[in-house]
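Handing you a structure now.
In this view, the complex is presented without one of its protein chains, the others remaining in place.
Note that the chains take the letters A, B, C and D in the order they are written out, and that residue 1 is the start of every chain.
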Amino acid sequence: MSNPYQDDRGNTDRTITRAGGGALTASPGTKGTMKPAEAFLIGDTMTGGYGAGPDILHDCTVAVERGEIAVIVGPNGAGKSTAMKAVFGMLDVRQGSVRLGGEDITDLSPQDRVAKGMGFVPQTSNIFTSMTVEENLEMGAFIRRDDFSGTMAQVYNLFPILKEKRNQAAGELSGGQRQQVAVGRALMTQPKVLMLDEPTAGVSPIVMDELFDRIIEVARTGIPILMVEQNARQALEIADKGYVLVQGRNAFSGTGKELLADPEVRKSFLGG
Amino acid sequence: MIVVDDIHKHFGGFHAVDGASLSIEAGSITGLIGPNGAGKTTLFNVIAGVLPPTSGRVTMDGEDITGLPPHTLFHKGLLRTFQIAHEFSSMSCRENLMMVPGSQSGETLWNTWFGRRRIADEERALAAKADEVLEFLTIEHLADHKAGQVSGGQKKLLELGRTMMVDAKIVFLDEVGAGVNRTLLNTIGDAILRLNAERNYTFVVIEHDMDFIGKICDPVICMAEGKVLAQGTLDEIKANEQVIEAYLGTGLKNKDKVGA
Amino acid sequence: MDLLNAFITLANFVLIPAIAYGSQLALGALGVTLIYGILRFSNFAHGDTMAFGTMATILITWAFQSIGISAGPLPTALLALPFGIGVCALLTLATDRGVYRFYRTQKAKPIIFVMVSLGVMFIMNGLVRFVIGPDDQRFSDGERFIISVREFKALTGLDEGLAIKTTQGITVITAIIVVALLFYFLNRTRTGKSMRAYSDNEDLALLSGINPERVVMVTWLIVAALATVAGVLYGLDKSFKPFVYFQLLLPIFASAIVGGLGNPLGAIAGGFTIAFSEVMITYAWKKVAGYALPDSLAPDGLAQLLSTDYKFAVSFVILLIVLLFRPTGLFAGKAV
Amino acid sequence: MVYFGCIAALLIGTGLMTSWNLAITIMNFGLISAIMALGVNLQWGFAGLFNVGIMGFVALGGLATVLVAMPPVGEAWAAGGLRVILALILGAATIVGAILAYGALPKGRVRTLGMIVILCTGFFIYRAVFDGGVQAVEAVNPANAGYLGGLGLPVLIAWPVGGLLAAGAAWIIGKTALGLRSDYLAIATLGIAEIIIAIMKNEDWLARGVKNVVGLPRPAPYEIDLQNSTTFVERVTSFGFDPVTASTLWVKTIYAGLFTVVLLILFILAQRALHSPWGRMMRAIRDNEVAAEAMGKDVTARHLQIFVLGSAICGIAGAMMTTLDGQLTPGTYQPLRFTFLVWVMVIVGGSGNNLGAVLGGFLIWWLWVMVEPIGLWVMQVVTSGMADGFWLREHLLDSAAHMRLLTMGVVLLLVLRFSPRGLIPEK
Partner (left out) sequence: EDVKIGVILGFTGPIESLTPSMADGAELAMQEVTDSGLLLDGATVSSVRADSTCVDAGAATAAAERLVTSDQVDAIMGADCSGVTGAILNNVAVANGVVMISPSATSPGLSHNDNEDNGLFFRTAPSDARQGVVMTEVLMEEGINEVAVTYTNNDYGKGLADSFQAAFEAAGGTVTINAAHEDGKADYSAEVGALAAAGGDRLVVAGYVDQGGSGIVRAAIDSGAFDTFHFPDGMIGAKLQENFGDEIEGSTGQHPGTDSEGAAMFAEMVGDTFDATSPFTPESYDAAALIMLAMEAAGSKDSNDFKDHVMDVANAPGEQIFPGELAKALQILKDGGDVDYVGATAVELIGGGESAGNYRQIVIEGGEITTAQYR
């Protein structure tokens, strides 16, 4: 915290309110090529926005299966983060529903979703800046009652730099290091489903590769991963499923390979 | 243009920048890469006057600028963006841009009371300029949105937009690309090239996206552990063993596990 | 011998009172600092919370005294203390429910909280006077001194005496215990860490499965306990008077801030800084110098740097100097 | 606008229900409060500076009225006035010398030692000269004078002078303390205000300290003179007014007119400043100092500027208030009344908004004065059902005076509850 120029003193993202879901109307069928109704986690035809503001999502659907990696890509401001927040219950879903393992969780508060095993790394202010790296990780494991030292060792293994800086306040880390702490924190939860909002923003290529490696591993242990990525090409390469959001709507969906191959997607979102 | 001479920056016992020396040619677009925590942002902060160096010297066109406050450097034509977006959250995006130019006559209290005509004219020109920049960044529809309520990537764009509001000599960009859509990033790259060519801006760019670096940067400097590790064209750098080991890596190991 | 006399004089008039007063301030400042650290606002109602808790304790003490319960040489109030804490906790929790929670869900700015706490302060202020009146109340009983001046002189045969009051002793010991406990609690226990996490980044805490309402509740409970303990100890040592408790707010805040807001250790350091600067700077060194120096050098005047009129001013000057060199207090506090 | 209608209605209501004299009195203090709120809003609402030392600047304004308007005390000047002034100059010279030495000497032990030596010798010389002078001055007719007096100028001059005095103090404070953030700045300013007030309380030679200066000259005629002036009496009786009431109303109206002019001028200036690039720059600084600094804005200088301006406004208000009171009583400058109440005004009105601050000034002041009768009335209503002499009734009625603060608290909470960003929020 002693360096005010790097600190974004948490809690600046005013949108993360405990709104805890909203008034629901029916979920009017789904579109898209997949059958998300069977998916493990699904935000089904969600429509909603911030506070009393206009709708930002329009019938937007994102879903992820057990053991799968689903990636959301799209231009800035498309509503990717908003979709993630909606799935996590941090803003009013005015229409549509969110289901986890077949159970409708639209009305649950974010805390309750955490208790249900959902883990989330927000795009901004995603670490406890005044706490040490190790305490950040411990807080990740807050809901766990078992011994989590094993998981912590794994995280340190994955991000060796964090082990080095374990007793340093997280706010004093470099941008990429913070990102690693944030992901590490989420991994500590041992979630049933992991949601990552741009986990690789600002991390170096080598760490990004490792991160993706690890994400693949995690996914292969059966934990579904839903993530937003701007490093879209790399992300789609490892994705089982990809969503392209444009202005709050599903523009394209398909497997990662399909999207990578789609010339229009390449041109508009992957930088040619 | 900028010469960094043996800069050290210590936080307690930790040497974030540990004797970095480099020079930036006028008119170049220099890429600065390096592993997380290499000290790139810290070096920026030292150059831009945000952090006082523990030792060492920075000169700009031969003039010693070590330790000058950021606002003085701004008026000397040295601009920077922040890795973590520093928008003025309760102001609209347009205002975020309009506040940038220095020496506006409306920033003198006396004029706000007695020179209102002049201010009004200036304001119109500024607003037009700001809208132009917003349009360029593809966020013209957000002109009247509070900057605190736009998406993460849009904030980064705004961050870049501010440097386009004035005539800068040298601009330090700290990871403009992180969180920005790749297609747009390409456009930004084009803009940087154009500013460089047409207005002769010098750029120093921190970025982790090698495609982007490759596209726009000529000399590339790689830092690691607070020191300059290597310098040269991107291809040279990419071939450097040390750089590969510390920074670039060798790609995914679990590629085989990727599904269909 | 003279040197010893000099030291005893100094101890009696400077060291002991300053240590006791410092501990009282520290206990108060702990409450302020905790709210600042975790709920992130300066709670102006703290002085009146202290008054309320003390009032509850006094009423219970009186009840005890009237039915003949006592704690031997120690003040009866210590027996009543847990009940007083309970009542005070009920009040703080009710206030939180009725008042602060609304602004929390609104994500109001800290300044709004400060203003709200000002409103709460007014109300508690009225409440306390309403129940027990504006007069001062004495409720201490038991043995007054651990050692009194007379006893000390008799015991040592020195010219100068030294008095240590029971309440001073209790205050200092309590302060040490409370700080140690609090420190342990915040840095070592799960709940404590979750409180720090909440204070750091409320939203992220939520995402980690921390229940914010629980954190807030625990905070208020601890604050109620701290406020009551601080208030009762102060009241035992001096006397209970609602207006004085309101006035205490200023030195308490000063302590919390010099120490570094949000930092429990800072609260302690701050309390002692303020107390010592108040007592030392305006102290007239005449007597001490008279003992310590040879006769020829003994001062004629009072050897006082500044008159006591400037006691407060001086402690604020010290505060300013500390802040100029350490802008977030002695122990690097937070800034909202 | 609706709100200002409400305020007008409140004042007129007060006038009708109680008396016009009371209504105008409240309005006069309301005008002054509005000015103070404007000053604080400038600092907090525009620039995010947490100044809790308002009472100090208000007190300095008050001091200015004495220094400007009271007639000089010749004997006191003769007795030791020059000596006091000389001492003050010596004191200032010591500090300047120390600062110069700090710059000149190389860092290290020499510098520390040098500073200590300069400061200590300076202090002792200063005390030696000063104490004698002060004693001489204070010995001159202590019950009624015992101070140097003022310049004997018209009291209206004291208003700008009060502003200047406060601005000067603010400049010194700003130079040293503005680097501090939020609550640290708050306690620093509070501390400095306490110091200012301690000086005003204890330096009797300056303005009689706690012995107060009474009978300050007024910019308006004395009611008594009006009542004794036949033209005035004839004029008002011809309109069918009671001369006593008319005279008191007339005097108050003069004050009200003067205050309104000052408020309007300041309000317009503040409003223009806010809605200009300057205001935008201030908001940017408030939002994010680091970024503003990187965008070429000299944050420190701007902060200093606005701190000085806001404090000057408080100083002007302080001078006006002392003029209205007709006396300087340093003991009244208590943080609750002069700092926190003003803050409540700003926040309730809506910080960052000049209109809001003005509104808050009026509204909160009205409440501050009127909650007392309101509280009593509430108590009477509550107890009306109880039997005479019933202990609870007695107790409640006895405590009615304390309802004042309680009511104030309740109102404050209610306002903040229903419009947490103030009545007229920043847009």
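One rule holds in what follows: a contact is a pair of C-beta atoms (placed from the backbone, for glycine too) under 8 Å apart; a residue touches a chain by one contact, two chains touch by 3 or more.
As the structure is a prediction and not an experimental result, all values here were calculated from the model.
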Could you tell me which shown chains are touched by the chain that is not displayed? C, D
Option from C:Phe64, C:Trp220, C:Tyr283 or C:Phe316 whose C-beta touches the chain left out: C:Tyr283
Which listed residue (D:Val251, D:Cys314 or D:Val342) would be found touching the missing chain in the intact complex? D:Val251
Going by the contact rule already stated, which one of C:Phe64, C:Tyr234 or C:Phe316 would touch the omitted chain in the full complex? C:Tyr234
Looking at C:Gly53, C:Pro251 or C:Gly329, which residue reaches the missing chain? C:Pro251
Omitted-chain footprint on chain D covers residues 17-22, 25-26, 29, 142-144, 201-202, 204, 208-212, 214-215, 222-224, 227, 244-245, 247-248, 251, 321, 324-327, 329, 331-332, 334, 337, 368-369, 372-373, 376, 398, 401-402, 404-405
Going by the touch rule given at the top, which residues of chain C touch the chain that is not shown? 9, 12-14, 17-18, 21, 24-25, 129, 133-136, 138, 144-145, 148-150, 161, 163, 165, 234, 238-239, 241, 243-244, 247-248, 251, 275, 278-279, 282-288, 302-304, 307-309, 311-312
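Heads up, the rule we're going with is that only the chains that are shown with their structure count from here on.
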By mean C-alpha position, what chain is farthest away from chain D? A
Distance from the mean Cα position of chain C to that of chain B, given in whole angstrom: 49
What positions in chain C touch 2 or more of the other chains? none
For chain D, write out the residues touching at least two other chains, lowest number first. 290
Where on chain A does chain B make contact in their complex? 2-3, 5-6, 8, 12, 14-15, 50, 68, 74-78, 80-82, 123-124, 161, 172-177, 179-180, 198, 201-210, 212-213, 216-217, 220, 230-233, 237-238, 240, 255-257, 267-272
Touch list for chain B against partner chain A, complex: 11, 33-42, 45, 50-51, 82-84, 89, 139, 142, 148-154, 156-157, 175, 178-186, 208-211, 246-254, 257-260
So, in the complex, the side of chain D touching chain C is made of residues 44, 50, 176-177, 179-184, 186-188, 190-192, 194-195, 198-199, 201-202, 335, 340, 343-344, 347-348, 351, 399, 402-410, 412-413, 416-417, 420-421
